[in-house]
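As structure tokens, the structure follows; a few thoughts come after it.
With one protein chain withheld, the remaining protein chains of the complex are depicted in position.
Chain nomenclature is as follows: A, B and C, assigned in order of appearance, with residue numbering initiated at 1 for each chain independently.
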Amino acid sequence: MMGKLTVGVWGGTGHTAREMCRLLLGHPEVGSILPASRQREPFELVHPNLAGSGLELLTPRELAERAGQLDAVFLCAPAGEAMRAAADFRQAGVRVIDLGADFRFRDPNDYQRVYGREHTAPQLLGEAVYGVTEFNRPRIAQTALIANPGCFAITAILALTPLLRAGRIAADRAICVHAVNGTTGAGSTPKSDLMHAEVSGSMLAYSLEGHRHGPEVEQFLGDVAGRPVTVDFNTAHGNFARGIHLQANVPLAGPATRDDLLGLYTGAYGAGSAGEYFVLVNTLPKTGERNAKQYEIYPRLRNVVGSNFCHLGLDCDTDRGIAKIVAVTDNLVKGAAGSAIQNMNLMFGFDETCGLRAYAL
Amino acid sequence: MMGKLTVGVWGGTGHTAREMCRLLLGHPEVGSILPASRQREPFELVHPNLAGSGLELLTPRELAERAGQLDAVFLCAPAGEAMRAAADFRQAGVRVIDLGADFRFRDPNDYQRVYGREHTAPQLLGEAVYGVTEFNRPRIAQTALIANPGCFAITAILALTPLLRAGRIAADRAICVHAVNGTTGAGSTPKSDLMHAEVSGSMLAYSLEGHRHGPEVEQFLGDVAGRPVTVDFNTAHGNFARGIHLQANVPLAGPATRDDLLGLYTGAYGAGSAGEYFVLVNTLPKTGERNAKQYEIYPRLRNVVGSNFCHLGLDCDTDRGIAKIVAVTDNLVKGAAGSAIQNMNLMFGFDETCGLRAYAL
Amino acid sequence: MMGKLTVGVWGGTGHTAREMCRLLLGHPEVGSILPASRQREPFELVHPNLAGSGLELLTPRELAERAGQLDAVFLCAPAGEAMRAAADFRQAGVRVIDLGADFRFRDPNDYQRVYGREHTAPQLLGEAVYGVTEFNRPRIAQTALIANPGCFAITAILALTPLLRAGRIAADRAICVHAVNGTTGAGSTPKSDLMHAEVSGSMLAYSLEGHRHGPEVEQFLGDVAGRPVTVDFNTAHGNFARGIHLQANVPLAGPATRDDLLGLYTGAYGAGSAGEYFVLVNTLPKTGERNAKQYEIYPRLRNVVGSNFCHLGLDCDTDRGIAKIVAVTDNLVKGAAGSAIQNMNLMFGFDETCGLRAYAL
Partner (left out) sequence: MMGKLTVGVWGGTGHTAREMCRLLLGHPEVGSILPASRQREPFELVHPNLAGSGLELLTPRELAERAGQLDAVFLCAPAGEAMRAAADFRQAGVRVIDLGADFRFRDPNDYQRVYGREHTAPQLLGEAVYGVTEFNRPRIAQTALIANPGCFAITAILALTPLLRAGRIAADRAICVHAVNGTTGAGSTPKSDLMHAEVSGSMLAYSLEGHRHGPEVEQFLGDVAGRPVTVDFNTAHGNFARGIHLQANVPLAGPATRDDLLGLYTGAYGAGSAGEYFVLVNTLPKTGERNAKQYEIYPRLRNVVGSNFCHLGLDCDTDRGIAKIVAVTDNLVKGAAGSAIQNMNLMFGFDETCGLRAYAL
């Protein structure tokens, strides 16, 4: 029988690393957590919400030197840096889960096109498995290198895959995705535009020339559809720290009703406890009265913040032939650290929900 | 020479009426403000931000009886009620500015289709002028009945008209509009879903089957384009009290660049003080570096809250041929009371900016 | 060996009941949760953050009929109602943890004075133990009726007890407590003043004539001090949904320094993992530079929200002889449901931290 895991968290001072540590601290099969960062401050000063945990920051070199003791390492590094670290850790036999973008594209040319830098570890791309757990379980369970999806990407993929699979999307039309993310999604480096006094009561669009999660979603959905899919991806920061509120507008190939489409989603994800544990479809019927329960038939962001759940809901503009899918997730949990642990659970043969069953506040 | 105006505010206790009173109190040509409501509470208890103003609530009957003293009346009534009041006030010779939806559709059948009730004053529809000031000045100056546009509608119209006029929109494609509104947009009646504890840190999509401002925008833009236009309109409430952050995604008829499109907008609205006073186009160039000033090239909501300005900005997804227009307004000012006063200024021959020049906080 | 517990949650639709269910769902020793309410709606519609849990609402009568199956019941009822329910459940042999105020005062006259109603179950007051776990462990472990402290009260008690015990408080002076609570503290009944549009960006003082948690704290601290203690208690709602930020200003009996006082607190609660699990003292030294780390030497609210932790910190105005104690808690966890479970753990002989070890987001 295996003892508890020893895991590293490489790049241990940002929001994602904080969340990795928070969730790993509650994981019953993890015995030891080793966060590492170049920043030389006490762990509990950097992450005061984890005061009392007793964790301490190593240097990256110290963590590298302990590679032999690690069962797995989570990479929370800037684009480019993870490629190097992953190669080293893989060589040392450590299973790697990269929360960045370095291994998300099969083709290194796509990486170069989207991220503007050369891929320096293309030899690892064949081994890397894209970690949308719900759709890639067998491959995830057997690999030692996971490319954890982008926070927007996994939310969009969960929102869109059932419709794509069912062939209901008008073939030549773009899918329009609007996603609003919390300000933790902008990183922890101080910037004027992201000061509280600037964002409070405001909203900030960004990357409208085409967000880098767009091609990531296009790659995945193209595989699902068996043909190229165009995703018009749009992003903004809202006046909240955590969470993604994503809406996808999908031109339909033919007539549809809300109930009809809801059936597709409950078919794909199950209804209630019978289906996907972390993907819940809101099937509350519309009453016909305009104002009654008007906010309850769609998922609301607050109901997933702090949890690994994705809540899905939808509607249909029958006059214009457009399906509207709403998906909400926590960008740091299902969108990052939670999915990473879900994948770790599969890789090590644990119950997939282990350490992840907390509900939103 | 005319003395100062006496104006009524019919339906004087909601957010829109509060804002009407706030702005009218600062208008140098308005001498007397008479708000009226069925609610029997002291004005300064209902609107504590206007404490010190000395305003008092009349009953609707009392206001009706004083119609002879009124130069103009602003109707802030629920759909359906304004039709009756407008007819009465018009009969008494009072100029009417309706902030609701009752006179926004030329065809009473459109009203019935969208609002689900019969139009009871169709005889007034010919006289009613749709109050997007920037595009309807001559007719506004000469009418006595204004249909003030919906808050989402005016924001969308300002965002889209230049592109439509230039014939740059792919003919058979829907324009996708995503608009996030403050919670004042949901009215002041207490509802569980809109309690602070529910909305704080959250986001609430609504009316995704097709918001009622969609057809209003389609009517206006159809006139501009000279052909039917399809607007896929999507709405949510964000974690802020005031303001609209609207993004329109427009499939382009041919190749375009950001600079190219910016030229269209500065052409339409002018650049700096030379053009439309209340419509400002953000022409800040992109630097090519991904993170530098990334939030400053698009309009940010906070820069218009409390003001009558509409800030516009844009980008172009050249890979996918889609223009992205961002427009921000205050839903209660440019989206309601501010536009209403802008129209009043035209109707009475005042400088159009009179009483409306305050900048955002 | 005992099987898993079956527990009831009486009054199952408010914020406190929601939080009870959320935490009980993650408790490894709880097998069955039976929430009950007069409200006839599906559980997952009332508590959408708990979608997927499979819980269902009973009627109060149904829960009463199942008293024989219950190991414990948590009362989340309005003042007055809990007295009746507690008597019934105690008669049926069920252990009772009342999250309301009905059993917090030893003397029924104090209850009547503070809550304005007669106590109808004074025979139970002798059995009731006040549930500040950290200071009442032996009695809590042996009783079957817990009066769980008020959210403000427990936060103030944790903040003040070490100073009181050490006899450092000037005898004839009032302790001044200012506490800012999230809007979940105001209950879930819709009220105009608590709509999002009203509270967003605002702050609402209330009960300044003397909050009802004041006498509760005075009773406890009077016992600690062995003499009457006067607590000047002041409350407000802040622009957040959850959490209490409490500051106590204490006139000192003699000279003191910050370090000196910090020593008292680490003496009382331990430093790091050696001491009280849920009470953490921030001992970060001041640097002398005014702006460096100025916000890090005091506890910040966000670092406890969602957790059962209380973070404490302090400073000393040596010129004026006043100690400043800052304590932050989550009003629904350490201030209500978390403490209730901490007490349940003691009553049933579980590890006191069982089901409660989650860190703040």
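As a working rule, a contact is a pair of C-beta atoms (placed from the backbone, for glycine too) under 8 Å apart; a residue touches a chain by one contact, two chains touch by 3 or more.
The structure displayed is predicted, hence computed values, not measured ones.
Visitor: Touching the left-out chain: which of B:His119, B:Arg258 or B:Arg300?
Guide: That would be B:Arg300, which touches the missing chain.
Visitor: Using the touch definition from the top, which of B:Arg95, B:Arg242 or B:Arg258 touches the missing chain?
Guide: The missing chain is touched by B:Arg242.
Visitor: Contacts of chain B with the missing chain: which residues?
Guide: Against the missing chain, chain B presents residues 22, 25-26, 45, 48-54, 200-201, 242, 272-273, 277, 280, 282, 284, 296, 300, 302-307, 309, 311, 357-361.
Visitor: Which parts of chain A face the unshown chain closely enough to count as touching?
Guide: 15, 182-184, 186, 188, 190-192, 194-201, 239-241
Visitor: Name, in rising order, the residues on chain C that touch the hidden chain in the full complex.
Guide: 173-174, 176, 178, 180, 193-194, 198-210, 230, 232, 234, 236-243, 245, 247, 249, 251, 258, 286, 294-296, 298-302, 305, 314-320, 322, 324, 326, 328
In this text, only the chains that are shown with their structure count from here on.
Visitor: Graph of touching chains, which shape: line, ring, star, complete, other?
Guide: Topology of touching chains reads as complete, every chain touching all others.
Visitor: Please report how many Å separate the Cα centroid of chain B from that of chain C, as a whole number.
Guide: Here the centre of chain C sits 46 Å away from the centre of chain B.
Visitor: Pull out every residue in chain C that's touching 2 or more other chains.
Guide: Correct list: 200-201.
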